[in-house]
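With one protein chain removed, the remaining protein chains of the complex are shown where they sit.
Chain IDs A, B and C follow the sequence of writing; residue 1 opens each chain.
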């Protein structure tokens, strides 16, 4: 029986990108459930009861029957994931969340902070395909955390900021955008919450921001990820992870 | 650091013996802790917290650095074990329990019931090496559960009993011993508790009986396996699994 | 194929498997995954008089073989539930569903219970006196036998359908509370709600859940649930719908052996949206393997020992 949004995938490649970041490609039919860049998958780490919950990961690229995602080892689940071998199976829920809505005109600015970088890549490819001019700003803590810079360079100009200045600009992504006077009509961002908050404050309009939340299910059943916005309650896993910059509640 | 009674083993062979019984060989230095046939190992099924407890398994054979054990899939733990592949690692505690004391003279009778058969094999080999005449009686539910008959035939005469008569004698191991008038000076048995109880009642002297108990640790720390005998409390995992037939408390 | 049909007050179910409240929304979301008509019944999300947003994020944490939640009874309020949520479910599910009733005061409970019980899709009420995640109401009723009984009586007076009381495991003597609600007229008991738990962020020392404590559920709580269901079903005559940690067909059988007349599956729906479907399939196979011809025969099988 075909299971909606659900599939068993086979790991086809695993690349280590930095000391603790891995890129994994998985192959499976359920790839077809993906409709938008910026959607995510929810991975059952093993077929044991421990760890119990699935692990949500943004889709960095998708093809006919293949999905690429990039993850950082932060705890037990991602540690187990990083030790998997090519050929092993992964049970995933696929095509979760609203995803970005690529706007087909004007100039686009992609902003990726740390492990928020991956979903921007597929989005950038689709925007470029639509003929949109794409600029990318990437923010990392230090130079050795950087990955995918070359890939984004294929899409257009790339500016990199590191917090310690060990590579590119020293400072935040907003510092770079301002210093470089980057022009854009629409922007798309994924990264740590303080970065998203700063962006939403600075650029109130025309932004699509990708949020994270601890999730019970990832498909709308538990209300574990529900947050308030100016346009009502939104489940990050269904009505998100992408929120419009002008609906985000600005604190302080 | 060398860890006492403890080692990481590598799976070197896995053979399926019946529909739900597997024979596994594991290789590791800690094999050296084995001192007697009838001892057992305690296996951590995976490096997750689930399943939590180790799984005790009798040693069917041991060599310099290799251990053979045979297990039946009965629950979650043995199911996971049966799906392991050659080359995977297993964390085991080794050389647990007292083991059999092979008696170097007179005639020996080995009695194995179902998954109690495996430990009798190493014991038989050692007895034969000591020049002891060995007869084996094996009991199984049905013919398709039978394994290792050929191996025991290398040691001496073998009689098989099945409960449904589908192979060999119909009935219990005791029925066979009586019917065949099997002569012996010492007997050694491992199998289900009712079988052991029947043996201890029928042949009170010169028997060594291998017991099972649900175990917390397998090395004497938790008192989870402590049972009463005529010679005092015994931990099945330390002062057992082998109890003398004349110290077992006969019920009824 | 064994008989799976189970009859309980207000519920004539084709099998004993019910998704637990709060893990299945108002049901219709799961119809994308499978035909939810296969379910014995559905325990819909807790409903209060007014809409509630619930607790701030994070609301979810994890524990070994389980999860913690502090949703805080987020729900759209009874008007929306009656007029919209249930209507969305109507075309997708033909049998009676179970309304999960919450509140911050006796009056709110009674009012929600009365109104929910009048809806034609509702076969029974499940009174949630055991939610550990809200400050006012809820759990006080669940930890005090007298208050539990008073609430039960008040609700029984207004309800058009049978009333089940949902018990908390976070008490010294659950049997006392079970007996009190039985004496007060409850038609059945559902149990257990979540155990109270916490997790901390190692870097900051901050509780991971914004509400600080959460409810611990999932496989890790199964042995606790089995013990409490066993104790309660030995002590009361009204039926118990057992839940807590059920993740497969075997767990359903174990819960019914302990004494439950039917079961609910909670957290496992979140990890596997197809969980209830798979569990029903497994149940069929297991009963055949076990040679059981009627699932009702195994209810309380353990009580003989």
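We adopt the following convention: a residue touches a chain if its C-beta (ideal position, glycine included) is under 8 Å from a C-beta of that chain, and two chains touch if they have at least 3 such contacts.
Predicted model only: the values in this text are computed from it and were never measured.
One chain is not displayed; in the complete assembly it touches the shown chains A, B, C. Of B:21, B:80, B:93 or B:127, it is B:93 that touches the chain left out of the display. When you scan C:143, C:159, C:193 or C:296 for touch with the missing chain, the hit is C:143.
Within the complete assembly, C:170 is the residue of C:3, C:88, C:150 or C:170 that touches the hidden chain. Across the interface with the omitted chain, chain A contributes residues 49-50.
On the side of chain C, the interface with the absent chain consists of residues 61, 63-66, 68, 143, 170-172, 195-200, 202-203, 205-207, 212-214, 216, 218-224, 226-227, 230, 245, 250, 253-254, 257-258, 286, 290, 298, 301-302, 304-305, using the contact rule stated above.
Chain B residues in contact with the hidden partner, per the touch definition given at the top, are 3-6, 44, 49-54, 93, 213-217, 219-228, 233.
One rule holds in what follows: only the chains that are shown with their structure count from here on.
Closest chain to the protein centre (all Cα atoms averaged), using per-chain Cα means: C.
The chain with its Cα centroid farthest from the Cα centroid of chain B is A. Averaged C-alpha coordinates put the centre of chain A at 54 Å from the centre of chain B. Centre to centre, using the average C-alpha position, chain A and chain C are separated by 35 Å. Counting partner chains per residue, chain B shows two or more touched chains at residues 49-50.
Shared interface positions of chain C, i.e. residues touching 2 or more other chains, are given as 64-65, 219.
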